[in-house]
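Here the complex is missing one protein chain, while the rest keep their positions.
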Amino acid sequence: MKPRSLWVFHLNTGACNGCDIEILDVLTPYHDIERLGVKLVPTPRHAHALLVTGPLTRQAYYSARKAYSAMPSKPRIVIAIGTCACSGGIFYNSYAIRRESDRLSLEYPRKGGTSEFLPVDIYVPGCPPRPEEILYGIALLRGLVKKKMGGEHYTVKELVLPRSQFNAWVELLLRAKIRREIGYFDGYALLKDFMELVEKSNSPEELGKMVELMKKRIKDSRLRYGLEMLYKHYIGVVRMYESILAEKKVVLGVSK
Amino acid sequence: MTKSYPFEPEEAPPEYRGLPRINPLLCIGCGACTNVCPPNAVIRIDDCSSGTRRIVLDVGRCIRCARCEESCPTGAIRLTREFEAATDDRNDHVEVVEMKLAKCRNCGSFTDYTERQVHKVLSIIPPGILDFERIRDKLPLCSECKRSLTIINASRVGGEWR
Amino acid sequence: MNLVIPLIIPFITPILDGIARKVRAKIQDRIGPPVLQTWYDFISLFGMESIDASGSLTFRLAPYLAFGSAMAMLFLLPYGDSSPFGFKGDLIAFIYFFALFSAVVVLSGMSVESSYTMAGASREITLSLVFKPAFAVVVALFALKSGSLSIEEITHSLHLAPSVIGAYALLIYITYVEAGFIPYDIAEAETEILGGVLSEYSGRALAVFLWAFQIKRFAMIWLLSSMIVLPFVGGVKALIAQFLTALTIFILMVVYESMNARHRLDIAVRKGIKALAAGCILLILAFFGW
């Protein structure tokens, strides 16, 4: 079915609002879903499609089912918007969530959400999905774009370890430190650059000089700060390592 | 003002937290991500009869918080900038990485960690800190054998293992 | 020939609606749907089953009756030099079908047990009670001034007078209201009463009803444009001029619509009463020859 006209009824089955606001957002000038022939209608009687959001709470279940049955029997498209509607999301096994299937902890794809009670035509995950993601889902339904996702099953034999021995150990310790200084996002990227310097250098003093050089290159004050801290913590780790060796203690067990 | 998406491709901003992806070359199957994931989108399934571990990521359950990225010790799981995950089949959302579990040196049954974990652990221990050869001998032990080893060690007070 | 035009018009109205959506989109700084979008919508709705929500005959027949009365309104209007079914009292017949349309809307709303359609129906009655008399007063004024009840004759025998100018102003206002533009789309308010009487219709019946609303809207605007154009232009040119005027009025109304919020019923009624009072004063003026 490639409808040129898609009147949708928005059905919230207990969502946190995030997805609902994004659905309204696709109507607005930047995204303008009306281009694709989509119109938000006030009653399920007018609708071609349901946009379902939310993990399906027990209280919403009955009205949601009624809304579905109030739709004309053809085409009755169901579009699950958001992670909750796709699979129950973060709320999947709460006591307040309606369930028809058991929520085992080991099944996949994970159960929950809209597919519990309605046949779903398009799943649009995201927490919340970007408006572009919703547009993409609608375009997919209309056959305007190609599907990009596909399931993957890897059984790769080889293992790549970017660093080994001492440096790998240092990197693990520094990861935890840099997270506190400038956060994981920028921190890990910076740590990668820093570790390259570490690999290149032969002594902490040489590393110190290279770090100074790098600080001059970086314009961002926060990254400079992060680099400074990394170097400080690096020296700390090296000291600790030396003192352990000095005490000649054999430590049993492997730290995670 | 309107963008021409979806008729023209669009990229999410560099800071965007998009779909998570596992790099199977880096994943060691430690399950750190499965422990921190708030919606349990990443799970760990051990099959003790065939000795495999599967790390299963379901994008359709993921809330994109990037805790997995933060906690992954090898940087195997990353949040990409991709966001186009709409599909008509939920199976498209699943990504599985399968690997072998390590065999216990003592009793031959499968342990609760993978060969890759052992490999990783051995390759990152800094020289001199651990008694290298010994650990290499003792490392792949199942929890049963580990427990009995601990008991043996405890009874050998002052022994070499203390 | 005469019959062909009113038969073509129903196929143009969805395109006009498409234009309105496009204009609105432009005002709102976005691209908007294709101009033919309303047609696509109708085609897909025609392919859908229509659910019988009430089981009553009124409910099932109402969309077709509304469509019929809207079409009848079209047939009574003048196109260029002549009107297909124009006769001495066609304006009265026009008012009749015009009122019938409202009555059908009300009846269809009453035939379902839903508070939304009921609210829609009661709003339609309330509005009709004020604006239909106001319209009648304007028509009476024109009839008094021209001595005729035929639309064509009125347009050809009107003479400029203060009361006539006032009547034109009032006619523009009432056309706007009866065409159901915001702020006067109270009876079909989507965000308040889910589209009023339309809320229980689906599929084919909904398409017919929506189409009937659009035709009625066009008929109202065509009447206004005829009243404006026909006194000055005649022949084939008149038809083109009528159409262009109607299009212009339509677009201007759409523009005005998108600059406003919906009135509450009581505010609309108060404005309606003012219009009615103004109409009565004009009628008195006209009576005294101004």
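For clarity, chains are labelled A, B and C in written order, and residue numbers in each chain start from 1.
Criterion: contacts are C-beta pairs under 8 Å (C-beta built on N, C-alpha and C of every residue); 3 or more make two chains touch, one makes a residue touch a chain.
The criterion applied here is as follows: contacts and distances are computed from a predicted model.
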Choices "ATPase", "Phosphate ABC transporter ATP-binding protein, PhoT family", "NADH-ubiquinone/plastoquinone oxidoreductase chain 3" or "Hydrogenase large subunit" - which one is the UniProt name of the chain not shown: "Hydrogenase large subunit"
Omitted chain's touching partners, listed by label: A, B, C
Among A:C16, A:A85, A:V170 or A:L227, residue touching the chain not depicted: A:C16
Residue, one of B:E70, B:E98 or B:E115, that touches the chain absent here: B:E70
Identified contact with the non-displayed chain, of A:R58, A:K74 or A:R239: A:R58
Selected residue (touches chain absent from view) among C:I5, C:A20 or C:A53: C:A53
On chain C, residues whose C-beta touches the chain left out of the figure: 24, 27-30, 53, 112-119, 122, 182-183, 185-186, 189-194, 199-200, 258-267
Hidden partner chain, residues of chain A it touches: 9-22, 24-25, 27-30, 40-45, 54-55, 57-63, 66-67, 69-70, 89-91, 93-99, 103, 127-128, 130, 179-187, 219-223, 225, 229
Touching residues (missing chain, whole complex) on chain B: 1, 12-13, 15-17, 36, 38, 40, 63-67, 70, 79
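Everything that follows uses one rule, which is that only the chains that are shown with their structure count from here on.
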Geometric centre: closest chain by C-alpha means: A
B-C against A-C, pair bridged by the larger set of C-beta contacts: A-C
Centre distance in Å when chain A and chain C are each reduced to the mean of their C-alpha atoms: 52
Sequence positions of chain B contacting 2 or more other chains: 1-2
Junction residues of chain C, two or more chains touched: 29-31
Interface residues, chain B side, partner chain C - complex: 1-2
Interface residues, chain A side, partner chain C - complex: 3-5, 7, 28-29, 32, 34-35, 37, 39, 41-43, 45-46, 48, 70-75
Residues of chain C defined as touching chain A within the complex: 21, 25, 28-34, 37, 40-41, 43-45, 47-51, 53, 190-191, 194-195, 198-203, 206
